[in-house]
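Removed from the display is one protein chain of the complex; every other protein chain stays in position.
This part shows chain A:
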């Protein structure tokens, strides 16, 4: 009985230390939103080891008054371009990196002269050895306490599955959020466009109406300043 208790305690704390160590594993996931001003490019660098998989997915969520597109390229440490997208509004690239080095991930907005683009991107680096918090070496402790451990193992498995599903849900949520942000920005830009064009139209109509009346009056009004211009244009008709 006592041995059971002690080995149970060992089980409790032994993986704990593994946990501290393996939480520094290399499955990196980043999501950021940046603004790329017109005529510029924004570059980010990532240090990647050989054998790791780089997954970049991006979406243009705001294009100001312009289109929702941008140039994208992924370049290696020597400067050679690995992947390139031209004038795309969203993209997803997954490459397995063979050469170790600092890889450059760039979004280029130089083709646009006025619109600032907002890009939402996610970078995921998966290493071959899945050294994640969830896959730590719990298997080594299964040898002791068979029945108890089997039950714990089932619970842990179920929790692992839940974790996987929840991570997927979070990922989908972020994706949907990016799409919604994009659509909302388009709607807001449309609203702004409708307002500004309406005002311009009113001004143009009123000004045109006034000019029409002024011109017509000047045709027949001897006192008007423009009358002399008309006279010069058609000297025989008026006198």
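Here is the rule we go by: contacts are C-beta pairs under 8 Å (C-beta built on N, C-alpha and C of every residue); 3 or more make two chains touch, one makes a residue touch a chain; residues count from 1.
Keep in mind that, in the parts below, contacts and distances are computed from a predicted model.
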Taking the list "Dolichyl-phosphate-mannose--protein mannosyltransferase", "Aspartate aminotransferase", "Transmembrane emp24 domain-containing protein eca" or "Mitochondrial transcription termination factor 4", the UniProt entry for the undisplayed chain gives the protein name "Transmembrane emp24 domain-containing protein eca"
In the full complex, which of A:81, A:155 or A:226 touches the chain missing from this view? A:155
Among A:32, A:81, A:150 or A:229, contact with the omitted chain is made only by A:32
Spell out, residue by residue, where the missing chain touches chain A. 12-13, 15-16, 19-20, 23-24, 28-35, 42-47, 118, 123, 125, 133-134, 138, 152, 155-156, 159, 162-163, 166-167, 169-170, 173, 176-177, 180-181, 183-184, 187-188, 190-191, 194-195, 198, 201-202, 205-206, 209, 212-213, 216-217, 220-221
